[in-house]
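Only one protein chain is missing from this complex, and each of the others stays in its spot.
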Amino acid sequence: MAHASHALDRDMMLPPAEAETGSGVYTEKLGMWIFLLSEVMFFTALIGSYLILRVSKPDGWAAPNQILNVPVTAVNTFILICSSVTMVKAYAAAADGNQAKLKLWLVATVLIGATFVGVQVFEYNQLIHHGLVPGGFVAGRELAEAAASGAAFKGGPALPTSGGLYGSTFYTMTGFHGFHVTMGVICMIFVTFKAFQGKYTATDHRGVEVIGLYWHFVDLVWIILFTIVYLI
Amino acid sequence: MTSLATPVESHVQAHPDNRSFIQKYIFSTDHKIIGIQFLLMSLLFLTVGGMLAMIIRWQLGYPNKPLPGGTVLPETMAPGGVILPEFYTSAVTMHGTIMVFFAIMPLLVGVFGNFLIPLKIGAPDMAFPRINMASFWVAVPAGILMIAGFFVEGGHASAGWTSYAPLSADPEYTGVTAGQRIWCVSLIVLGLSSILGSMNYITTVINMRAPGMTWFRLPLSIWALFITSILVLLAIPILSGAVIMLLFDDVLGTHFFLPAQGGQPLLWQHLFWFFGHPEVYILILPAMGFVSDILSNGARKPIFGYHSMVYALIAIGFLGWIVWGHHMFQSGMNPTLGTSFMISTMLIAVPSAIKVFNWLGTLWGGKIRFHVPMMHALAFVSMFVIGGLSGVFMASTPVDIYIHDTYFIVAHLHYVLFGGSLFAIFGAVTFWYPKMFGRMMNPTLGKIHFVLTFVFYNLVFFPMHQLGLQGHMRRIYDPTIYDFLKPLGGLNRFITISAFLLFASQLLFAYNFIVSWFRGKKAPANPWEDTGLEWTTPSPPPHGNWPATPHVHQPPYEFNSPHVKESDFLPQTQSLDAIPGRSSAGAAH
Amino acid sequence: MNPLSWMLPPSASTFAGDIDRLYYLILIITGIAFVVVQVGLVWFLIKYRDRPGRTVHYTHGSVKAEVIWTAVPTVTVVIIGLLSGRVWNQIKGRESVPENALPISILAKQFEWHVTYPGPDGVTGGSDDFTIRNQLHVPVGRAVVMSMTAEDVIHAFNVPAFRLKQDVVPGMTIRAWFQATEPGTYELGCAELCGLGHYRMRAVVTVHAQDEYDQWMRTARQTTAQR
Partner (left out) sequence: MEHVAHKKHPNYMAVFGGLFALTVLELGVAFLPWSKVAIVLMLIFLAVWKALMVALYFMHLRWETNRLRLMIIAPLPLAAILVVAVIQEFR
């Protein structure tokens, strides 16, 4: 394979040619992408298990909006997409060397990201109140009663008699997504602090781009989760 | 031509090194120190794993007799020295877990991935030195947890290293509550360490190779570590996900693997082995890489078929993902799926065969030096052939019906992991010890250790094939319960005695390792007359490895190149233009 | 018997012959490969050892040699695979159970085997069934199909003499069959780690001649009915 110097003009944040840069991108970005590949496999384990269990027990699941509150989550999805836009705006501001906008958009991303987590906590709270926990339906609560009655529920068919798989997969998938958002918010706070110290310039704003990749990845996972958990 | 290898030796300490003791040796970001830290930690775990093996062997050879010195064990493990069945299953579980996750894997990947990658590709350090440090200091609590599990109420996890659900998912079935949870948490934490490490190795190899170190000039050890890191990166998260679900089944009351509310016990096996088979290759590919380096050095010849060796590594790395079902032929899996898995499993024998024949081709026509690393490398080839051939039996689904879960499997996996990986590790440690510590290990002790290990190793594991062929099941506490296993008592005792002698032989290695560190002969920069980049810097290399970035001009294994007459090796950094009267064509191939 | 033998112990089921033949075929093939490689290795070590005057044959490889040693193993393993696939389907294929096989159901639990025999109606599942712990009685020369499930954890039905091993999984009913060829008693052991009593999860398999089996069945029905 030839020397990789022709790749240098592609990525302005590559260091001077002291090494063969096989990927054509700077090291931090490459590292984050590689880390994200590992995250892809992690979510494959969780989402794949859900799909497999769902196919193996077709009658163990509720229809959309029966148990989960789709309108609230739709708003939350919108919130997360907004945070992705503010993130990418922050990156654009950094690339333009616009420090004021960079700080503004980063702060906005932190706040909107935290809001997403807050709404998710609210959602969990509601669900537990109605009687869905990771182990299934809580005896005596609304959902357990409805499932036991065998009658049609909230405009859909009757609930499955046991909510075991439903609760298990729902909380595990959305919980680990929420955990990733929380980690993202924490890292983003660090980046914001560094932005206020003026650490990111038009020629070197690697931190903003790298945290952005993580942030958009988490958004991407949510797009998948929202569709297969809430809408299918 | 001796001048080729020496010029850098005068440049000791190119960068001024002002780090405090703690920065230098404890919370170090230097890849060499982190490699040595992993080495010490994993050798410690290797010892623990070995002791557990002795406990297992004692019970099998002398069922229900008190273990010599076993009275030091608590009443809950071995009252009066007699091993309890619950402790036996715990020991079996932890022997596997510790050897796989805390000994062999860190020895191959953590130690040599860290130590060799920057040194062999010409980088001053890893791409992310602080993440590298974190990957070690995350592994330490995981290790402490895994040891702590022995001392909690109910004993340590006892569902096997494969932790098949539902046995592992509900304490009711094993009587182990805390131990199993500790097992899960420890593996999740260790998984984080492995992912951080592998991300670092991959980034480093892709982006930090010295100028001129093109992909097909990489030594096979680096190729192997690179492919292995990809496997670690993509396989470990699957294990983490599965173990998290297992832990939730136990702690949060979820139902992933518990059938009562629709969970699937076989889902655990699929997830585990989807991780587990790449893991098997994680445990052997780096060993193949080290052996290639050492064999070429010992034979004083370029490696035979370098390109096909690389493609074979890549093929194994890919095929490793589509064969996981061969661990599950008898599990109740769809038999048609079994046939597809059998075919892919059979095919994976091909790249392994290519590697073996190319190693033989490397020896052919060489001028073989029998130094200690070479002996271990040769033993690797010989033992790996046995482990590979015995694999064909279990790949054949009908034969597997009979030998599945018998000692035949135990023999097979130990021929690959001990006869293969561990011999390669002994060879690699001896080979790179001078670079790590600046001193040579004692070759006489090394040879005695090698011979004893080779002999006793085969006396322990070869007869296990026969145990398996007579139907001896794995993981049984007392084989004398079965009439058809009673005639095998003598063989079991023979294996046990050999195992104790094998364990005792390792004391020689430990002695050699520790004493050489302080008293060993001072090592020159290039004691084995090797071509790799790491031998162009002093032993041990300074912080930052080289005063200036090295430039690479040669393929990795230019021994006895016709372009050089003065010595029998051509370092990778040597440009032929620099030698008066040489053509600039380079070493063609 | 010599415990260091590579021979398989005596077998007592119809498909054991196929499995044993495959085993011996693989034994011969791998045995040849083993001898060739190990002898070659030792021979090279002696012939090409470092001694004065030895010159190295400098080479980076040979495409011809590599093609040969890629092709030969490929063809060999594919042939083994095809032969194995046929036998596998005859033993474990979902359609492989012979017609009019004698149905028996087996429930595995920590740490015992519950064998349920059909009542006079000839099928399991009726109220006339009876269950015996840790004893499997079958007639010689007749296919027996077992519907197996587990109550708690995964166990494995393993009768080495029949060359039959099948995991028994809770939440699943798995069918497996065999046809015994020799009257006598054999041992059934659990082959999948199932807890601290795994080692003692043992049962006895008795293969009777048909008339002896009928008689055993009559007595067993009476005694279990009285309980």
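Per-chain numbering from 1; labels A, B and C assigned in written order.
We take it that a contact is a pair of C-beta atoms (placed from the backbone, for glycine too) under 8 Å apart; a residue touches a chain by one contact, two chains touch by 3 or more.
Predicted model only: the values in this text are computed from it and were never measured.
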In the full complex, displayed partners of the excluded chain: A, B
Residue touching the undisplayed chain, where the options are B:A169, B:M333 or B:V381: B:M333
Per the touch definition above, residue among B:F27, B:W321 or B:F462 touching the missing chain: B:W321
Interface with the undisplayed chain - residues on chain A: 7, 10, 12, 22-25, 30, 33, 36-37, 40-41, 44, 48, 51-52, 55-56, 64-65, 70, 74, 77-78, 81-82, 84-85, 87-89, 92, 95-97, 202-203, 212-213, 216-217, 219-220, 223-224, 226-228, 231-232
Sites on chain B contacted by the missing partner chain, in the whole complex: 234, 238, 264, 266-267, 270-271, 274, 321-322, 325, 333-334, 337
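Keep this in mind: only the chains that are shown with their structure count from here on.
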Label of the chain whose CA centroid is most distant from the centroid of chain A: C
Chain centre separation in whole Å, for chain C relative to chain A (CA means): 47
Separation of mean Cα positions, chain C and chain B [Å, integer]: 31
Residue numbers of chain C (touch at least two other chains): none
Multi-chain contact residues (two or more partners), chain B: 260, 263-264
Interfacial residue positions of chain A with respect to chain B in the complex: 1-3, 17-23, 26-28, 30-31, 34-35, 37-39, 41-46, 49, 52-53, 56-57, 60, 133-136, 162, 164-165, 167-169, 171-172, 176
Complex interface listing, chain B residues touching chain A: 122-123, 127-128, 131, 195, 198-200, 202-203, 205-216, 233-238, 240-242, 244-245, 248-249, 252-256, 260-264, 267, 270-271, 549
Residue numbers on chain B that touch chain C, as the complex places them: 84-86, 88-89, 92, 158-160, 164, 166-167, 173-175, 259-260, 263-266, 299-302, 304-308, 330-332, 334-336, 338-339, 342-343, 346-347, 349-350, 353-354, 356-358, 360-361, 363-370, 378, 381-382, 385-386, 389-390, 392-393, 395-399, 401-402, 404-406, 463, 465-466, 469-471, 473-479, 481-484, 487-488, 490-491, 559-562, 568, 589
